[in-house]
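Missing here is one protein chain; the remaining ones are kept as they sit in the complex.
A and B label the chains in the order they appear, each numbered from 1.
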Amino acid sequence: MTQEHRKFICITCPRGCALDVTMEGEAVVKVEGNSCKRGIDYVMGELKDPRRMVTTTVRVTGGVHPLAPVYTESPIPKPRIFDLLAVIRKVELKAPVKVGDVVIENALGTGINILASRNIPAKSEAS
Amino acid sequence: MLKEKYDVIVIGAGPAGLAAAIEAKKTGAQDVLVIERAQELGGILQQCIHNGFGLQIFKKDMPGPAYAQHFIDELAGLHIDTLLDAMALNVTSERHVYATSRWSGFVELDTRALVLAMGCRERTRAQIALPGTRPAGVYTAGTAQRFVNIEGFMPGKRFVILGSGDIGMIMARRLTFEGAKVERVLEIMPFLTGLTRNYVQCLMDYDIPLQLHHTVKRIIGNDRVEAIESVQIDKQRQPIPGTEETIPCDTLLLSVGLIPENELSRKAGVSLDPVTGGPFVDEKMQTSVPGIFAAGNVVHVYDLVDWVTQAGLLCGRNAAQYAITERKNHGRRVKMKAGDNVRYVVPHVLDKESLAESAQRLQMRVTLPIEEPVWVEVMNGEERVTRKAELYVRPGEMVNIDIPQSAYDAVQRASELSVRVVRR
Partner (left out) sequence: MADKKYDVIIIGAGVVGSMVARFLSRYKLDILLIEKESDIGMGASSANTAIVHAGYDPKPGSLKAEMNVLGNQMFDQLAGELNFSFERRGDYVVAIGPEELGKLETLRQQGLANGVPGMVMLDGADVRRREPNINLEVSGALWASTGGICDPFSVVIAAAESAVVNGVTLLTDTAFQDFIMEEKRIVGIKTNRGDFRSRWVVNSAGLYSDVVMHKAGLRPEFKITPRKGEYYVFDKAEITINNVLFPVPSATSKGILVTTTIHGNTIIGPNALEIEDKEDRSVTPEGLNEIWQGAIKLVPSLSLRYAIAEFAGLRPGGNAPSPNPNIHYNKDFIIEIPKEVDGLVNLGGIESPGASSSPAIAVRVIELLKDAGEKLEEKPDWNPIRRARPRFRDMLPTEQKLLIENDPSYGRIICRCENVTEGEIVAEIHAPIPARTYDAIKRRTWLGTGRCQGGFDTPRVVEILARELGVSPLEISKKGKGSEFLVRPTKDKEAE
């Protein structure tokens, strides 16, 4: 079976070791370039189930600002990032919004909620 | 309602200012005010919607606004005054603050201790003398971030980013998330200037190419950016002829450094370190002017907001202690005024407690000669504290009078004493 090399930069600690992973098909033959065991864990994670925290904004009506920032409660699978962004783009919240409000429950069936990360008070008549 | 005199005034309600105000109040400063130029508290954190904040202090990975909200809520619970949408125009070394806002108008405030927490501004296109035309579509990364995250508008469709600092990389991902195309990130240095994690999660993840040893040779486009001409540079930072590339785009973002914003510090007479761009500070975060403290990015550029908060807490604690000491000492000081026929009195100010140790001598000169017997009197309003007989007084001859220790109680009652010369 042919071997291929895949490169990663580990981000577990600020050192940022450059890792070279030798694969045969789906199997990992060798990991080189790591300074500690966590590098291997990182690479295994990236190969099997890479995940990312996603932060973006949603539209708000009736608030002092037109957008509210939101974030994923925990990292979501990397391949689904743009699907998630498309779903979030369709959302429109009504002010007031509070930090921690659940904006989307169980996004894309991942079991992960999208939460608001900022208070957006309602626009008062006086302003 | 604003007070005329505060114990601690904090200029800037970003993470440094919020922490300083909160800690100042908790340390025991009675009257604390925060002046903030934006319409809300939180400073730059409100537009930093990405995560990575609070890992050290809260052991949580929070987005910027959520991190800020923690402190905003804490501040609200502590009865700290805030003046928002207000610009501090001037600060003197005596800690007199001039500010203006739409809502309070022009205000003049005094404070016992001042905390400077104005943060940074971004290095501009002009400061790196970027050649080319001056079309619309050239922004610093932070200004673009504000448009995208707060105002809700995209400043362009196709981007080139100059600088591999964190703000530039974060914006590369942000813009990609909002449907724009980031063509290239150019970095003049041979190394990444931001965090590796951002390179992986903002550029590598989205196949955005980074070119080290590269910079912008010139900007092309008359009304709007049409393209960027990039060029590779050699070890002497000179462009290598023949390596030019014209990259079509409609927006150039600049992420080329932060500069501590110290214009107010300068007006207050605070000494600045030319290397950091911020004030010289001691371990208390006090500047070269007594009673003026500084914290956060205004002192030097930080990497993690958690450390900024720490600096703010330290600074607030010390500012509060300075103010508390000032309050105590103020009650202990009495001003000396020149009364009838007295031109001046020295010392100008007396510590009341000094009478517990010994009598205190006042020296003066009279305005006009009186060739008759006179009383030299020290008065607390109409109450006489002490007096001395002289046969005559002349401007050419210095006159002195001692406040005896027996006058201790009388002096305790006074905030001001005057010295006068009257005929017997």
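Structural remarks
Here is the rule we use: a residue touches a chain if its C-beta (ideal position, glycine included) is under 8 Å from a C-beta of that chain, and two chains touch if they have at least 3 such contacts.
Note that this is a predicted model, so its numbers are computed, not measured.
The chain omitted from view is touched by exactly one of B:12, B:142, B:291 or B:316, namely B:142. For the options B:105, B:190, B:241 or B:396, the residue in contact with the chain missing from this view is B:105. Within the set B:1, B:126 or B:356, the residue that contacts the chain not displayed is B:126. Of the candidate positions A:36, A:86 or A:102, contact with the hidden chain is made by A:86. Contacts to the hidden chain, counted on chain A, fall at residues 57-59, 67, 86, 89-90. Contacts to the hidden chain, counted on chain B, fall at residues 37, 85, 87, 89, 98, 100-106, 108, 121-122, 124-127, 129, 131-137, 139-140, 142-143, 146-157, 178-179, 218-219, 222-224, 250, 263, 266.
Throughout what follows, only the chains that are shown with their structure count from here on.
Centre to centre, using the average C-alpha position, chain A and chain B are separated by 35 Å.
Of all the residues in chain B, the ones that touch chain A in their complex are 40, 46, 49-51, 61-66, 69, 148-152, 174, 177-178, 195-197, 199-201, 204-205. On the chain A side of its complex with chain B, the touching residues are 9, 11, 14-16, 52-57, 59, 64-67, 69, 71, 78, 85, 99, 117-119.
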